[in-house]
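Worksheet: one structure, shown below.
A single protein chain has been removed from this complex, and every other one stays in its place.
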Amino acid sequence: MTTIYRKTKGLQDTELHYCPGCAHGIVHKLIGEVLEEMDALGAAIGICPVGCAVFAGNYFSFDTIEAAHGRAPAVATAVKRTHPTQPVFTYQGDGDLASIGAAEIVHAAMRGEKFTTIFINNAIYGMTGGQMAPTTLIGQKATTAPLGRTKEQAGMPIRVAEMLSTLDGCVYAERVCVTDVPHLNKAKKALKKAFARQMAGDGFTFVEVLAACPTNWGMEIEEANRWLMDNMAAYYPLGVIKDTEAM
Amino acid sequence: MTTIYRKTKGLQDTELHYCPGCAHGIVHKLIGEVLEEMDALGAAIGICPVGCAVFAGNYFSFDTIEAAHGRAPAVATAVKRTHPTQPVFTYQGDGDLASIGAAEIVHAAMRGEKFTTIFINNAIYGMTGGQMAPTTLIGQKATTAPLGRTKEQAGMPIRVAEMLSTLDGCVYAERVCVTDVPHLNKAKKALKKAFARQMAGDGFTFVEVLAACPTNWGMEIEEANRWLMDNMAAYYPLGVIKDTEAM
Amino acid sequence: MKKEVILSGFGGQGVMSIGKNLVEAAVAEDLEASWVPSYGPEMRGGTANCTVIISDERIGAPLVEEPSEVVAMNRAALAKFESRVAPGGTVFVNSSIIPDKVTRVDVKAVYVPCDEIAVELGNAKVANMVMLGAYVAATGALKPETIETMIAEMFTGKKAKLVPLNLEALHRGLECGKSA
Amino acid sequence: MKKEVILSGFGGQGVMSIGKNLVEAAVAEDLEASWVPSYGPEMRGGTANCTVIISDERIGAPLVEEPSEVVAMNRAALAKFESRVAPGGTVFVNSSIIPDKVTRVDVKAVYVPCDEIAVELGNAKVANMVMLGAYVAATGALKPETIETMIAEMFTGKKAKLVPLNLEALHRGLECGKSA
Amino acid sequence: MAIHLTFRQDRCKGCGLCVAVCPKHILALEGGTNVKGYHPAACTDQAACIGCASCAKMCPDSIITIEKD
Amino acid sequence: MAIHLTFRQDRCKGCGLCVAVCPKHILALEGGTNVKGYHPAACTDQAACIGCASCAKMCPDSIITIEKD
Amino acid sequence: MKREIWKGSEAIAEAAIRAGCRCFFGYPITPQNEIPEYMSYHMPQSGGVFVQAESELAAVNMVYGAAASGVRAMTSSSSPGVSLKQEGISYMAACQLPAVVVNVMRGGPGLGSIQPAQGDYFQATRGGGNGDYRTVVLAPANIQEAVDLTQEAFDIADQYRNPVVLLADGLIGQMMEPIVWKERTPRTLPEKTWAACGRGGRDHNNFITSLLIDAPACEAHNLDLAKKTAEMEKNECRWEEILLDDAELVIVAYGTPSRVAQTAAENLRKQGIKAGVFRPITVWPYPYARLREIAGLDRVKTFLTVEMSLGQMLDDVNLAVAERKPVKFYGRCGGAIPHVSEVEQAAVEAWKEVK
Partner (left out) sequence: MKREIWKGSEAIAEAAIRAGCRCFFGYPITPQNEIPEYMSYHMPQSGGVFVQAESELAAVNMVYGAAASGVRAMTSSSSPGVSLKQEGISYMAACQLPAVVVNVMRGGPGLGSIQPAQGDYFQATRGGGNGDYRTVVLAPANIQEAVDLTQEAFDIADQYRNPVVLLADGLIGQMMEPIVWKERTPRTLPEKTWAACGRGGRDHNNFITSLLIDAPACEAHNLDLAKKTAEMEKNECRWEEILLDDAELVIVAYGTPSRVAQTAAENLRKQGIKAGVFRPITVWPYPYARLREIAGLDRVKTFLTVEMSLGQMLDDVNLAVAERKPVKFYGRCGGAIPHVSEVEQAAVEAWKEVK
């Protein structure tokens, strides 16, 4: 018997607490697979966010650090600079990265910190129960935007990958999703590339994953994935946003 | 006798504490002149930063609020939203705006807050004595970059106007300087336009002023202005960065 | 008079809401009342419970160690709270989905086939109303009329058509409670 | 032995640095010493002063209300600190740029034309060294040799050529101090 | 060359993502519920499986193992 | 039509910006120092002034007033 | 007056709006999300401003801005989020800006748990920010009081030009109880002539700042603030005495534990122990004087402090009692709530030692 597919060694044998169909689980395993394939599970250090992925360290099989809300890039900066040969990444939601942690991500990118940020953009605050995120779409409802976000009240949603791409220290930024297998394969490739460029010491690398949060969007899973492709991917274009030489 | 030029009524009759030749004084008076010409000295509310301009409220003749370091955009957000018909602006240095206050400026721009930010980029921390700023140029010395900034250690300097221009809420961004009269005239025009668009309710407006800090650059005043044009203006191009319709 | 109830069940079973109904009815009867929720860490699914106190005096501790009654809407709830009921107290069991029996002999057990009745009435969602009725009848803590008035006021506008269904469920529950 | 000196002048006059020299020399002579700076709020220009204590015992308060000596390198310094000197203490006045005289009669005044001497020696910057010499000689707080050795060690490499100039300035100051 | 699909059903959350991506449409959620209260996924026709691993790749809870002899 | 330049010299910091921008080169820093210890700026040839206000606009301390009769 | 049932967090939000709060700035955090959520709908409805801030830091500085320009403003958060507001609170105190900050406390330290706790007592009462300043800290023990104190908070803030903290444990935020919306007689408050709201015809500009670069000026300012602190201490101290008239054992507790203590005291009396409860309503200013008085009474034999922390208010109880009588402590922490029986037992043990 040969194995075609088994759970990656990058994950422990623990149950995930995520909601049914939540993209966090999928992205977790892609990271695990990429690091496993790089033979880096012994060296990797992951920085988890405050958000639904706050317990990621209970799932990943490598060492992990839970950062204060939004500060993962600062934590990763220190970890990578003191462990320059090891792969380091932050895993952050849109509240964590794009709202409270906006300064930290901008500065890590500016400094060209040699770690990878995996940005789970689900256009909502998952863990706290569906409040508006900086990436919530216009018209999308949230518990703090009960009538739907308006640009007059909260402005247009922020395109983080595009914004960070204005910084020279950010050498690679791609936006992906994991709603089906072809997209998932692309996502994995993007993660692989980000880690490879990190290890080459090129600079800051960034993979934004458009993700569904069926629970807080109040949708069935398939409906959520469709909504994602129709609405999120329309505003947040998928694909490579930036890919330049080492800074 | 008719007056060709007198001190603007936008400034009080107090001495400025700035160093000889410092651009802060010039920009202060341009703001005063613009508001005076708009007949807005009774309505205007200015938000000062922590930095050399921390005492700006002692110089401006209109009402002012000193914000905590970096938080002027948050302060201005509240002031403008609770006083929507009055002109509101923040006046911030590069440490204040681009470093500690990076999240606040990004989010005010994202939300399209209807105030104007005047960003004094002198590529150094003035008040605290010459530490490196996010805008310090590569090779430029600072007390915390004693051998000059390197991109390996601190990354490439951040171009704030360009970064904020990726946000739809930011409708107008221009970079100016005040090293001579033609540039100063342009700077004043930019300020005028920013305030006008603010009052039209278009969105967030941003004027970046490249400024010399002879004291902390360790240069004579003329030399400093030359260095600014040769080096800063080369990396931070002067001119309109963004000018779009209301968001 | 003092009733200290713990109501417990799956997230969607409406235990929190009948807890609130009890408080509302108590207030309508000019009693003191308090409602304290307790959620598990899960976002979706998981168990939830609330503690309701109804009293004619100022309420001190809003949580209780030995409730006078426990309302168990699912198996986990019964397993967790049966042991906590005060001796002489009552355990209400949603017998439609809980196969177990109350094992303690120093408490009274009231079995209410909430889900069956609700399905019978055509809407599984009113299972909790059945239980509410049973509780009110069995304990005599509140007047059935108070609950009836409350239900009538609860559903207005488009939802007004839900009033009869809920009243029906309540009454079926009241019967179960009375006969208990 | 305990000396408590306040040295004061314009930002660029080198008062902070001769203050440090005093501390260094004291340490070389195995004494206790402390140096406390005080800057005005201005970034450039403005006045600065420092408090130096030299003692053969553990130093308590590092700031003093009544210094045993005041060194005034400019007019503002004299105006501000003359009144503070302890009775019987000494005021050192840079007479090159301070036209005023010490008005108190209960203190000794030592007038040192620091800038004139420095200019005479070809470098206005060593005015502070002249004052240092005068202070050492007039108070006897430290041995001139200690300062000399210190100067020799202070300027090394490319700057070694500054040693004779500084020594010269020190000696001219020592003379002023002795004759005082 | 037979493909063996194993579902660790006690961990399945019944999200249906595997069902949706299977090109052969041979996966389905079962009628019954598992310990967690979900309808777990299962393969209705192992023989038709082509071993593309789409299902396993999509599964957020990594509960599907695919082997062949 | 004579131009009158007034310098509030006690507030001058001698930065020389006015001197640098004067198209007629008629401004200069004086030899003496003001109360603040700076060499204040002054006009060496009022008659030659064309009233362009360049100096006044540049002055960071807003100490120059320009009038004409 | 009609009794209505309200959830603590929402009642606090509604009370603020009714007290004339014109703007709310907050960032989500459990267990107080109902406050920003309620505000996001109802504040604009009532003509006010709601902004979901990018962070707690931004939120508190928005409040600073609104307050500086003369507008009643509020922010709310829970423990870790309130830590981030400390600089801002210190600034508001320094600039004498009236504002209300709500902390619905959860287990700590760090992220801790999301269950109710009282571990931020020191932070709230001693000032987690820099420098010498104090804020009035109101600690409700039921929803009616949460409502009343929230409204009162705005008046106190305006009267003294000082931030006021509403310190609620998570249970107060999450539970429901009946309340009545009372007719309030608002205090007569000074006009906000100091506000930076546009100079208009004023003869001077208003400049709100806390930088006093000269030490003497900064010291003088501190002494002014201290005068105000003394005023607040004199006028704003509140507490409740429950079953205390003949008590020989005094349980000191605030917030939820005071309710547990009340039930415990009732039970203890049935066992023959004359127990009573001293409940501070303001934990700053702390009712030292009255507690000291009680400690001096002959009949009072011992004290038991009960907290949902490992003993923070304990310092204040000790400061008041000053070793006149024994002071025992019983605490739960990290999100656990003391049970009545535990408090009873701790009281019985304390009692045994003195009887």
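Letters A, B, C, D, E, F and G name the chains as they come in the text, with residue numbers starting at 1 for each one.
By our rule, a residue touches a chain if its C-beta (ideal position, glycine included) is under 8 Å from a C-beta of that chain, and two chains touch if they have at least 3 such contacts.
Remember, predicted model here, so these are calculated numbers, not experimental data.
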Here the chain that is not shown touches A, B, D, G
Where G:48, G:98, G:112 or G:276 are the choices, the one touching the absent chain is G:112
Hidden partner chain, touching residue among G:9, G:83 or G:144:
G:83
Touching the absent chain in the whole complex: find that residue among A:15, A:37 or A:63.
A:63
Which one, A:45, A:97 or A:224, makes contact with the chain that was left out?
A:45
With the missing chain put back, which residues of chain D would touch it? List them for me.
20, 23-24, 27, 30, 32-37, 41, 58-65
For chain B, which positions touch the chain that isn't shown here?
50, 54, 66, 68-70, 95, 99-100, 102, 125, 127-129, 131-132, 134, 143-147, 153-154
Write the list of chain G residues that the hidden chain touches.
57, 79-80, 82-84, 86-87, 90-91, 93-95, 105, 107-115, 117, 119-120, 122-123, 126-133, 209-223, 225-226, 309-310, 312, 315, 318-319, 322-323, 332-336
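The working rule: only the chains that are shown with their structure count from here on.
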Dist(centroid_CA(chain D), centroid_CA(chain E)) in Å evaluates to 87
In whole angstrom, what separates the CA-based centres of chain F and chain G?
59
Touching at least 2 other chains, the residues of chain G are 54-55
In chain F, residues with contacts to at least two other chains
none
